[in-house]
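Here the complex is missing one protein chain, while the rest keep their positions.
Each chain gets a letter, A and B, in the order it is written, and its residues are counted from 1.
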Amino acid sequence: MSILNVNYAAILVDGLSFALPLLIIAIGGIYSERSGIVNLALEGLLGFGAFAGALFVASTVGLFATGSDLPMYLSFAFAALGGALFAVIHAVLCIKFMANQVISGVVINILSVALTGFLTSTINATFFGEASERFMLQTSPRWDIPFLMEIPIIGAAFTRVYPFMFIILIVATFFWYLLYKTKFGLRVRAAGDNPQALDAAGVNVSRVRFGAVVISGALAGIGGMSFAYSISTNFSPAIYMGYGFLAIAALIFGNWRIVPTFAACLVFGLTRSAAFQLLPVFDASAAVIDLAMTAPFVVTLLLLAFFGRSNKAPRALGELYDKSKR
Amino acid sequence: MTKNSGASPQDNQQQDHEPHDQRDPRHALNSLNKSLDKATRMVTQGLVKGFGNERWQSLTIPLLAIFLSLLTISVVILIFGNNPFDVFRGLLAGAGWWPKENYGGGQSQLTDLVGLATTLTPLLFGALGVVVALRAGLFNIGVAGQMILAAFLATVLVGYSDMTAWLARPLVFLIAIAVGALAGALIGFLKYRFNIHEVVSSIMLNNIFMLTVSYFITSSHQDPVSRNMRAASADARLLTEPVQLGEASARLPVGFLLALIMAFLLWFFLTKTKQGFEMTAVGKSPKAAQYAGIKIGRTVIVAMAISGAMGGLAGVTHYMASVPSIAPGVLPGVGFDAIAVAFLGNAHPLGAILASTLIATLVSGATYMSSIVGVRQEIAALITGMILLFTACGGYLRSWLDVKKRSLADANANTDDNATKGGDDA
Partner (left out) sequence: MAEQEILLEVKGVTKRFPGIVACDDVSLDIRKGEIYALLGENGAGKSTLASMIFGLYQPDEGQIFMRGKEAQIDSPNEAVALDIGMVHQHFKLISNYTVTQNIILGDEPKKRALGIFPYVDIKNAEKRIEELSKEYGLEVDPSAVISDLGVSVQQRVEILKMLYRDAELLIFDEPTAMLTPQEIESLLQIIKNLRDQGKTVIFITHKLDEVMEVCDRCAILVRGKLVDVSETKNTSPAELAAKMVGRDINFSAKRPTKAIGKTVLEVQDLRVEDSSGFPKVNDVSFEIRAGEIFAIAGVSGSGQTELADAVAGLTKVKKGSIRLNDCDLAKLNVRKRCESGIAYIPEDRQSVGLVLDFSLDQNLALKSYYQAPFCTSSLLNPTAFAERAEKLIEDFDIRCARGCKTTTREMSGGNQQKAIVGREIDQDADLLIFVQPTRGLDIGAIMAIRERILDERDKGKAILLISLELDEVMDLADTIGVMYAGQMLKVAPASTLTTNKVGEYMMGVTEND
């Protein structure tokens, strides 16, 4: 196989189908961290979101007409809900109980793996009568976008796309607008820079931060559900692949801003899909896939090493805000 | 619990009084408020009495967390229609703390306990790694990666050779320490030199190590039957020849004593030596440490090297003793359970011994419990998660108790003599 035969369209589409879920998770992280709450819990949140969405699909089998795409769309709503609910734990621990935010994040991750693992197999055994540790999903449809796909070179990005890519683009745009244009966004960003000032302006800092953390859960849930559809078409504990942490790396690299973070996600996504697609060119054995999979992680480390230094975290990130202490 | 016992007599009393106050509902409300206040105060006093002693808090608060999580889990178990006590007894029996109904050939409660020690060893090493890093203000979640890398190299370099046991086993330990220390130091270096947060870099390195090791396993060291890495030779493995224990016999874990000794050594190192002092200072306040003339970079890298060395030891005692060999494509759960152990043990090397015993009990008792009670064995992980969740609230409880204790003391003393405090630093 030569380099000419590489499926460049697949690199683009696969890259995007990885980059976009990563982006929406990272936006979730941006919300939390811009409000001043460190969020290492993204991994756990995306997993629990995907679990909630998949549980909805598994438990409504038969309620919808076969071949209907409706359960798929609804599963994203439930994933967002599940992620948001699980994020409440992080919010309560960090805001109400003043827990160390890093520790809380790790706790959420461990709890999420344990809880979804336990619930998936127990629910499968108890309610569906099968011994399985996964919820099956239907295969996501893939669309070819008329007209756009005709454009040379980038047109390839518009063939065989997942519907979730559009869901994510719409949701991401909305949350970009919310963060930078609205009252709520102004307050979120203020909470992460100088909570005392926000408090003095008569805004309840805890409430703003709570909202931001819950949003981060919802967005991570949507990202998790997307991965469940694109990578495995099922929910199993294998969803915990470290992508939540990759999203954190992306948002740090993107300097806690949405648009540069999108660029970072694209770099990861395209590196990953390119590594996959280029493997056959070098006539490599199947084992090499493991090596190829290291690409996004290596790239992340290198990028952070060379460009991460100048990045500035929100000033009050990780700072407990205790109203009684001024 | 305390809350109920404190509140109910008050409530009863309240109901007795109510008829007299009926004409004036405001009065009734007032007295209800008052008795509620009184009840709350009693609960507060009870909690302060029970958990307010700072000397014992590092013990009492984790115990409270464990109790609360078992309570929560019991509810979950009840929901799924099982008896929580059966589950807990099953876990204890599986780990060897409780006699089983019957034992298979060559097995006894004692062999179960040996099995527990085998499971505990890597967990304790891993936790010690996390603890050392935490003391220096670093969060090493890269234990899993350090484990896999160290175990892989020790297996390839020593496990596939025909060295005798007395040469092979020390070598395995040395390789584990060296490889782990390098992998850990790399995280410290990235943090110091490039300002990459250790959590991010250790996650990246976990995946890089795991995938690279997987590549080498699948391409050249795979066992055709198990699909795992080919196991190391018996002489290199960290289990002794079978030893007769009464009726039964078991292979003893070689690293167990070493792990216990290491816990004490690290405790001594962290609290009694100059380097330990420096590490703690850097962990508590890097700026102040720098001001005091401590070399931050060196301290961070050394702390991570020690942490990584512990991770390496956890790797070989896991993959070359408690499980047969490395499974490609999977990070060891022990590496993450170790974090739970470290927090539960209050980031203290000796606390880690107690905490690892608890978590190891859950891990090694789960299979047996599942087989006799029928509750999925994932419940063990869930218990761990819940314990951690409640432990994370421990800091809040601690400061809450502190505030309450002071206000109680203030109310009791009711003096305002020392006017030196407060007022400044507004």
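Quick note on the criterion: a contact is a pair of C-beta atoms (placed from the backbone, for glycine too) under 8 Å apart; a residue touches a chain by one contact, two chains touch by 3 or more.
Not measured: the values here are computed from a predicted model.
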Full-complex contact with the absent chain, from B:A95, B:M262, B:A281 or B:V341: B:A281
Sole residue of A:L70, A:L148, A:A197 or A:A263 that reaches the chain not shown, by the stated touch rule: A:A197
Missing-partner contacts on subunit A, residue numbers: 177, 181-183, 186-187, 189-190, 193-194, 196-203, 310, 315, 326
Missing-chain contacts mapped onto subunit B: 272-275, 277, 280-281, 284-285, 287-295, 406-407, 410, 416, 418-426
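Definition applied: only the chains that are shown with their structure count from here on.
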Subunit A to subunit B touching residues, read off their complex: 40, 89, 93, 96-100, 102-104, 106-107, 110-111, 113-115, 117-118, 121-122, 125-126, 242, 245, 248-249, 252, 285-288, 290-291, 293-294, 297-298, 300-301, 304-306, 308-309, 326
Complex contact set, residues of subunit B against subunit A: 80, 139, 141, 190, 194-197, 199-201, 203-208, 211-212, 214-215, 218-219, 328-329, 336, 339-340, 343, 375-376, 378-379, 381-382, 384-386, 388-389, 391-393, 395-396, 399, 426
